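Below is one structure, written out as structure tokens; comments come after it.
Only one protein chain is missing; all other protein chains are in place.
Lettered A and B in written order, each chain numbered from 1.
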Amino acid sequence: MFRFLIKRLLLASTTLVAISIVTFLLFFAVPSSPAWVMCGRNCSPERIAQVEQSLGLDQPITKQYTDFVQGIFVGRTIDDAGTIRECEAPCLGYSFRSKEPVTDTITRSLPITVSIVGGAMVIFLTVGVGLGMLAALKKGTVFDRVAIGASVGFASTQTYTLGGVLLLVLVYSTGLLPNPHYTPITENPLDWASGMLLPWITLGLINSAMYARLSRAQMIETLQEDFVRTARAKGLSPGVVNRRHALRAAITPIVTIAGVDLGAYLGGVVITESVFSLNGIGREAAQAVTDLNLPIVMATVLLAAFFIVTMNIIVDMLYAVIDPRVRLG
Amino acid sequence: MRRKFGALPIGVLTVALVASGCSETTNDPAGGNQQSVVQTGSIATDPADSQGPAKAVEGATKGGTVKLLHAAEFEHLDPQKIYVSDALSMATQFARTLTGYKEDGTGALKLVGDLATNAGEDVNGDCKVWKYTLKDGLKFEDGTPITGADVVYGVSRSFDPEWGVGPTYIQQWLTGAVEYNTTYKGPFQSAGAEVPGLKADGNVITFTFPQPQCETPYAVAMPTTAPVPQAKDTKGDYDRKPVSSGPYMIKEHAYDQYIDFVRNPNWDANTDPIRNAYPDGIRVEFGIDAEASANRIVANAADDQTAFMWANVPAAVLSKTNTPEVKERVKAGPSQYVEYTWINTDRVTDLKVRQALNYAVDRDAIIKVRGGTDQFGSTIISPTIAGYENFNAYDGGPTGNAEKAKELLGGKTIKLTYAFPNVPVRQQMAAKTKEVYAKAGIELVLTPLDPATYYDSVGTKGNQYDLIRGGWGADWPSASTVIPALLDGRTIRDKGNQNLAYFNNDEVNKEIDRIKGLKATESAAEWAKLDKKIMTDFAPLIPQYYIGNYEITGSKVGGTFLSDSYGHLTLNTMFVKP
């Protein structure tokens, strides 16, 4: 276990470094400069040069990269057109646009994305997996057909279509639900939940559809397994057979996929955030790409990569916990 | 030219979403709460106009919080960097300037002294030396008094070469040069040096310009002249939390999420002739695109009854604004932006052809392509401009007169190229334009151009386009920022032209010089006359429509109207209905 962790952490760090370098290179490969974006159309070359200097973009790429890395580990000083900023470690730089530490942008927008994803996940892991399992147990019945039909329908729906319709029906037309908004859970848990309800439902339903089909297929397969037959032959009740024997085995691949999905979603759910006007990390990232806001681009890319890499390690460890046949090494 | 914030790219995704939500509408929502388009305002001559407090709004009550639903964070809040219409509108509440616009919603716009006791004193009567005296009792949010030095310091910041994103009129006028910061580079790079031509003596500020600048009262209404306390200048960080001189100050600013403005206890209503400051607070929420904002405000849920927006209700939501209850909450009117089709006079030299093009244009059809919120317009200057006079030199009715055009062409059929940026709405408009002109025997060859380099292409003298899509908005309600900028032939260069007709006429040039020398109070009517003369005698362009503003408020927002100065719903007189 320990060796496994060390090995995976080393691999993860290498991945993150590689991603950061590639992001850096890609950013400078774009035939445009953030200075152009910030300067507007009628910009003189002199002003461009000044803006680039104030952003530190006149330095060689290698220097900029080492500065960036240095900032993360020991902090650094940033000189923005005479405004001296002490950026303490872990310093991801200052946003070109908001002129605030990138960490501030992240700490403000990440909780929004985490809230959306967390709630949606609870929904699709309960509703989606639950429905799929039930459908598998009632395979061939009307319930099964309706559940599978609905999940095919939802799975082929786009977030912005479903979200738009739900907004229109539940918020704009009837006012049944409040406008999606973000209130920190620490401030008012009830308001937090009510503001997140629509994104949860939307992202939850669409993913539920996917998870329902996956769980159903998985469960049907497991129910045909010999060990399930053995369990029944022992005289166990169907409930015990389904829960203790079938579910336990069927859930393993779902945990894996859910973990990887979680990692990917935490990096930002751009479309959901946009549809519901929530400025989470995904929207910050999308905006930063349009603005060529390098520090935010770097931070959001690295954060997304970090989540994916971390969740992969966690999933592998979980797998070993669930399935005794899996050995970490 | 001032940019309109809606025109800025907000993000690839947002744009895609809006595009997918768009549907053509045949409704004609124009009408709503149509504001008067007759601009009767001018510069105040009576000092009493500049004295506070502002005239009470009938039925208004104090208290409550109004909520602005906004697509994206303001580009800037630092007064010396602000140049986009949404931030300009917001800045009126925390960054007072030497002069300001007093409006009551009837179209009677008056430029009065804001920080200053009057709209400006032309010391020698030659428009070269302007004197402003600050009122007594002006304070920043921290209670320190506002002095002439604070205004001078504010202006000095606008010289900084690394900024240069705000308006440049004052800097260029003070130095008499287009490249205004070659010597004096602002308080950071030229610390200790004096701002050229600008002096403060206690509460008296004097501008001395090398050339006559008769529109100084307008120019100092821009936030360039907002006072900044040097001791509290956080330079780059000032952009997030400027020190307030107006009725509201920033309590909390969560970038990209929201700003909470609360009352500035040190603002004295008795010094302010413009702002009523009825609400206790203003909350700005970011990240809500125009479609979501419009949907929410139309729905008018309890939470959104005090909400309003500074973007046009998008096409997808327009049809929902037709019910009487919603229509009452819509404020529609022309903006300072006018859409043109330029006629390249280097190529289309026959006046009769240019006139025929003006006769045949079907403005009604083109407005419908855009959703219907724009307004029929046949003049170069917009109705929000002082002195505006409505006329149509080639009156073919709302849908144009193809017969009259054919008559002028004398039976000839002609073929012209038409250049436009290659984006969906412009493609639709170009197709409609082609269809319209075909009826008059004029064949258009559509030439879509890369939107990123569009102005570089059409702004190059000697280009091969006969007709060119364009538009313009005035920086302040005077035609001096429109006609000289667009139609003074002496400014034509090889590249980067704004005179896309490449129109150069001695008679017109001389008239421009003459009117520029007039006092601002006298020039307004003269510009309007020149507008009419250019259209009648030369027809170098085809005004298409006045880009309309079509904004909406929740049911509990009262007292507001579309400001003629910045085009958006004004906060000055806004109040929360009980």
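Following the convention adopted for this analysis, a contact is a pair of C-beta atoms (placed from the backbone, for glycine too) under 8 Å apart; a residue touches a chain by one contact, two chains touch by 3 or more.
Just so we're on the same page, contacts and distances are computed from a predicted model.
Chemist: Just to verify: the chain that's not displayed, which of "histidine kinase", "Radical SAM protein", "Dipeptide/oligopeptide/nickel ABC transporter ATP-binding protein" or "Deferrochelatase" does UniProt list as its protein name?
Modeler: Hidden chain, UniProt protein name: "Dipeptide/oligopeptide/nickel ABC transporter ATP-binding protein".
Chemist: Can you pull out the displayed chains that the omitted chain is in contact with?
Modeler: Over the full assembly, the chain not pictured touches A.
Chemist: Given the contact definition stated above, which residue among A:Pro31, A:Pro45 or A:Pro324 touches the chain not shown here?
Modeler: In the complete complex, the chain left out is touched by residue A:Pro324.
Chemist: Which one, A:Lys7, A:Lys63, A:Arg145 or A:Lys234, makes contact with the chain that was left out?
Modeler: Looking across A:Lys7, A:Lys63, A:Arg145 or A:Lys234, the contact with the absent chain belongs to A:Lys234.
Chemist: Using the touch rule from the top, list residues of subunit A that touch the missing partner.
Modeler: 225-227, 229-238, 240, 245, 248-249, 322-325
By definition in this document, only the chains that are shown with their structure count from here on.
Chemist: Taking the mean of the C-alpha atoms as each chain's centre, how many Å separate subunit A from subunit B?
Modeler: Roughly 41 Å separates the two chain centres.
Chemist: Using the touch definition up top, name the residues of subunit B that touch subunit A in the complex.
Modeler: Residues in contact with subunit A: 3, 9, 11-14, 17, 20-21, 72-73, 160-165, 188-189, 234-237, 239-240, 254-257, 286-289, 292, 295-296, 298-299, 301, 303-304, 455, 496.
Chemist: Subunit B touches which residues of subunit A in the complex?
Modeler: Of all residues in subunit A, those touching subunit B are 38-42, 46-47, 50-51, 53-54, 80-83, 95, 97-100, 104-105, 108-109, 160, 164, 167-168, 171-173, 175, 178-179, 182, 270-271, 274-275, 277-279, 283-284, 286-287, 289-290.
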